[in-house]
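Dumping the structure here so I can ask a few things about it.
Note that one protein chain of the assembly has been removed; the remaining protein chains are unaltered in position.
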Amino acid sequence: MKETRICIIGGGSRLWAIQFFKDLAYNKMTNGTVVLYDIDHKAAMNNVVVGEQTFRVNDSVGRFKFIAEDNLEKALEGVDLVIISIEPGNIECRKGDLLLPEEYGILESVGDTTGPGGIMRARRALPFFFEFARTIKKVCPNAWVINYTNPMTLCTAALYKAFPGIKALGCCHEVFHTETFIAEKVSEWFDVPVPDRREIKVDITGVNHFTWVTGASWRGIDLMPRLKALSEDPNTYKDLTEVAKKRVEEEKWFDCDHIVALSLLRDFGALGAAGDRHLAEFVPFYLNSDEDFWRYGVVRTPYKWRVEEDKRKKAKVYNDEELKAKLSDEEGVDILRSLMGDRTLYTNINVPNEGQITYLPKGRIVESNGFISENSIRPIISKEPPLAVQNMVRRVSDIQDMTLEAIWNNDEKLLFSAFLSDPLVNLNRDKAKELFDKMLVASQYKQ
Amino acid sequence: MKETRICIIGGGSRLWAIQFFKDLAYNKMTNGTVVLYDIDHKAAMNNVVVGEQTFRVNDSVGRFKFIAEDNLEKALEGVDLVIISIEPGNIECRKGDLLLPEEYGILESVGDTTGPGGIMRARRALPFFFEFARTIKKVCPNAWVINYTNPMTLCTAALYKAFPGIKALGCCHEVFHTETFIAEKVSEWFDVPVPDRREIKVDITGVNHFTWVTGASWRGIDLMPRLKALSEDPNTYKDLTEVAKKRVEEEKWFDCDHIVALSLLRDFGALGAAGDRHLAEFVPFYLNSDEDFWRYGVVRTPYKWRVEEDKRKKAKVYNDEELKAKLSDEEGVDILRSLMGDRTLYTNINVPNEGQITYLPKGRIVESNGFISENSIRPIISKEPPLAVQNMVRRVSDIQDMTLEAIWNNDEKLLFSAFLSDPLVNLNRDKAKELFDKMLVASQYKQ
Amino acid sequence: MKETRICIIGGGSRLWAIQFFKDLAYNKMTNGTVVLYDIDHKAAMNNVVVGEQTFRVNDSVGRFKFIAEDNLEKALEGVDLVIISIEPGNIECRKGDLLLPEEYGILESVGDTTGPGGIMRARRALPFFFEFARTIKKVCPNAWVINYTNPMTLCTAALYKAFPGIKALGCCHEVFHTETFIAEKVSEWFDVPVPDRREIKVDITGVNHFTWVTGASWRGIDLMPRLKALSEDPNTYKDLTEVAKKRVEEEKWFDCDHIVALSLLRDFGALGAAGDRHLAEFVPFYLNSDEDFWRYGVVRTPYKWRVEEDKRKKAKVYNDEELKAKLSDEEGVDILRSLMGDRTLYTNINVPNEGQITYLPKGRIVESNGFISENSIRPIISKEPPLAVQNMVRRVSDIQDMTLEAIWNNDEKLLFSAFLSDPLVNLNRDKAKELFDKMLVASQYKQ
Partner (left out) sequence: MKETRICIIGGGSRLWAIQFFKDLAYNKMTNGTVVLYDIDHKAAMNNVVVGEQTFRVNDSVGRFKFIAEDNLEKALEGVDLVIISIEPGNIECRKGDLLLPEEYGILESVGDTTGPGGIMRARRALPFFFEFARTIKKVCPNAWVINYTNPMTLCTAALYKAFPGIKALGCCHEVFHTETFIAEKVSEWFDVPVPDRREIKVDITGVNHFTWVTGASWRGIDLMPRLKALSEDPNTYKDLTEVAKKRVEEEKWFDCDHIVALSLLRDFGALGAAGDRHLAEFVPFYLNSDEDFWRYGVVRTPYKWRVEEDKRKKAKVYNDEELKAKLSDEEGVDILRSLMGDRTLYTNINVPNEGQITYLPKGRIVESNGFISENSIRPIISKEPPLAVQNMVRRVSDIQDMTLEAIWNNDEKLLFSAFLSDPLVNLNRDKAKELFDKMLVASQYKQ
């Protein structure tokens, strides 16, 4: 395999980057250079050290060279693969995203993808992505680009907006969690050990974080009848408030039992294929109050914890044990290897709609299955979900398109159209405008 | 002109039927027979008398013969034109439509087109329309059919569902009110007497009662810039609570100042083309409370008044003066004359989408301009409104389609999908289900 | 009615311009100025005289002022209506269009719309239209533009290509001839005097000169069954060679009996709605030899006659009698009056596809019915013809689109793609290339 040059934009970050180092170390076939670019250059330099440590710990010294580079153009020169995982604006910016809506009675469980918070975060993030795309166009137009940043659909769309010829892909592991959840059910249903999530074949459709499973099978067995039965069983919806409270206590903000996902299957005919905290934000009937929400066993991630966690992550020193590589659930390196011709990969992808999502306009960034092979990512046609699901997804995708156009054209009137159209915004019109104006200010101030 | 045989289904009703008699009397060119069919046969017989009185008063004795017929097949035999204007179930049925949602905090201003009330009313009405269509197919497949019954889109869709070859048209005068409103503005803007609403040319698009003006002109002058300026003028939105209160006092439930229509223009780029009380029901941001709603000068029609009004209408005896014919704003007779080849008519029509509404699927009942001539009704392509408007209209149209399919297949699960998708239903899911179940019972009981 | 300023591009031409003067004179309501622009300025000046003579003869002196102007920008200044009717290149250019294909066994009956001749004529004409559109954009962007020049679809498309906001319309009277033909049949069938062609209502669909009638009625009577029966009657196809010979002898090149049109109805289910000499050029099965063609009673217009006719027209002196105005079949002035708000018009129009032709891509110039009123031209949805017809029309429209793109981008390879795709080009590939190359030279030489 030929040498690969990888640039990580947001290379100073901790969570995602370090897992990627471990995955690189685990896959012995790859070698080359990792260029870390970050607005916080010091953070990037720290990660050079962690990168080298990771390879040393895993007996791979020298297989990958680590470089920190603080000029974007230079960082991108000659690269084969760009990975983008940034925090747009500092963590304090999220205060306005999350707390202002709450003052108006709008609860967000995540607030980075959709809802008032998602729209404002997009407003901060997209200008960066326009810039990334323009630089990629100039410096490395043939590089493959993987985006992990949220709002993922909009950030990926922004890349294509500024450079339509870009070879970019949005990646997300939420569907993997749904596969794991189904794998656990398979274990129960068939009295077998929990199979690897890759053994669960799902037909998926939608937009990122509002993805849907329309078909699922394991070893050729159609699992949809069992999932439907589960979704119609009243026991599935027993009150999980105590579970939720415990999760709050233990700060397990990301855990869920996929009850919202099942509730969507019950009422609309397709299974939600993301964590419940994501799904709940795209419709107006789960987040009416924390009490209502907790009944599903899901909890909202508090802004306060986010700030503290951010500090913790930045201060973190990794010991060798923590950097020992093993097979992870992230697919970044698998995608890299597939694009380099070393293997093929059948997985969920976020790319412009060429028709794979038949009920959405062409060009929108959509999530479907796809096939990745040497220098090629091709979407697979998704099966059509029930009309009610199409309708909800289309609503979300239209709002995303309005948001993109509004930010691209710096059109605040249009941005408010998008805001007022959002499923979580059930205020009267003037209250909504008041909130919007406040959030604009809060968002601008921080930038 | 050849003799025309007209059957009025719901021929015992008062409001619409008697205006139609007057219009018939006013248009001296037409002659023939009017067959009045009504479940309440006595009411139909009463209207025979009123019909004859109307023609006598207008010096047209004998030009039209009036017959009451209580067998539907017989009533339809040999007719050229069928007009449908019924109350599905008795007026008491509306109690559940209107008062149950209110208990859950969902306010409806009309409740016969959309929202929980509209869906339940559809559930009562559609089986009648399936039956009408089947009988028309059998007895008079070539007759033209005009439907005035609400929910108009769904009732018209039901006719096509049961008899795809039917030549049916949904008619509504809401767009005329918008034209009249614009005509009044023209008078202000250009210091001229208020022009006839037919002088205002509007490009319209949408579904009935959620129709939109994308272009308006008078004598070749583009009025959209003035309408937009009006919509952006803060004075337009001064508090009209006192106006609303007076309307309540005077029982002027149907009046409005088109402030909601203008508010939609401000926020979404197209003018609402129906009365405010209709428009407000299709989006979640006007009917949050009566206080909020009154600020726009609009009031909700109370159930109680409806019951009393129904009684009053039924008991009403018409004096000759009231039956004197003059040019009315209803177009029923103009449509009749156009279809018979006596004139042509350019107006708004509700027919299956052949592509006139480019952003909705083919086959849906949609509202656009159309051209009516001898034995022909042809839709005119509507201009595309902004994406935000397309999105809202599509949402509504999809819900209508789900409702139609659910009622056709007697599928309560799907009906709940539609219900939960409705813009007015902002309850948490379990509350929504509770309300739905109660309304199902209330609706069934009366039938 | 307000004063109207009209610019005629190709104002020195004879055939169409002088009919337009007569129509203007006939319609007493209009008044204003006619600006005649022509590359041949002398010809334009001659027509000023004829214009003035026309108005004098018709007792309308002074109602319209006539001006010749040899600067295009100046000619267009302040105009309300632009009419374009030009000969792209001189008449000698048509030699290559018509005679070269004949050398290769490809017979063209008209050769100005489609086939090798149509493509080459487009290549000469379109650069003029790009220029017209750019000047209109600069000088009078709100003017309405009517194009009569062939290839009409492509010339009109060229206007929109260079100025997408142009308000342009392609006009053609071929459909009127079909209406007249049907009117004559109505006279036979119902034993009545031949009705005015405007009494025949036709549903039309397609692209100009390859238009199709999918429905026809007269006084509400569906004429399609009778037309179908006629198309299936073997007598309809009796040998008309003698008729054809006589037409050649009498130089009646434009006459036909609509036998090709009926033959298309027989074999494909919709009636051709243009003269047979036009229809025959769009399919490969009529023009195999003059003998074959003559059997339908149609003859090809010889190049030689065209040259002579061109001379005759230019030399022609009009006597007063010839300029007496009466109701003509051209609709130019009716369109003008409708756009000025003086009447409305329901007729066939050629405008960009907004969805009126459901089986063709949006944006293509297509022919359908339309409704013209004050400052507004709106297409009416056409009914879908049988798939075989859709297929033939789509083929033609795709070739037109390739031709437009090829000329716009000066892409000879793409132009050859279009050429080789043309239904009349049934040569082997290398012969086709040889002919194409020769025609390119012949076409270039003359320009």
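Letters A, B and C name the chains as they come in the text, with residue numbers starting at 1 for each one.
Rule of thumb we're sticking to: contacts are C-beta pairs under 8 Å (C-beta built on N, C-alpha and C of every residue); 3 or more make two chains touch, one makes a residue touch a chain.
If you're wondering where the values come from, they're calculated on a predicted model, not measured in any experiment.
Within the full complex, the chain left out of the display contacts the shown chains A, C. In the complete complex, the residue from A:71, A:289, A:344 or A:444 that touches the missing chain is A:344. The omitted chain makes contact with just one of the residues C:127, C:269, C:302 or C:352: C:269.
Residue-wise, the contact with the chain that is not shown comes from C:417, picked out of C:90, C:344 or C:417. Residue in contact with the omitted chain (choice from A:62, A:193, A:220 or A:234): A:220. Per the touch definition above, the residue from C:139, C:402 or C:442 contacting the chain not shown is C:402.
The set of subunit A residues touching the chain not shown comprises 201, 203, 217, 219-220, 222, 340-341, 344, 346, 354-356, 358, 362, 369, 371, 373-376, 378-381, 383. The chain not displayed touches subunit C at residues 263, 267-269, 284-286, 288-289, 292, 386-388, 390-392, 394-395, 398-399, 401-402, 413-414, 416-418, 420-421, 425-429, 432.
In this text, only the chains that are shown with their structure count from here on.
If the chains shown are joined wherever they touch, the resulting network is a simple chain of contacts running from one end to the other without closing. Each chain gets a centre from the mean of its Cα atoms; the one farthest from the centre of subunit C is A. With centres defined as mean CA coordinates, subunit C is found 56 Å away from subunit A.
For subunit B, the set of residues touching two or more other chains is empty.
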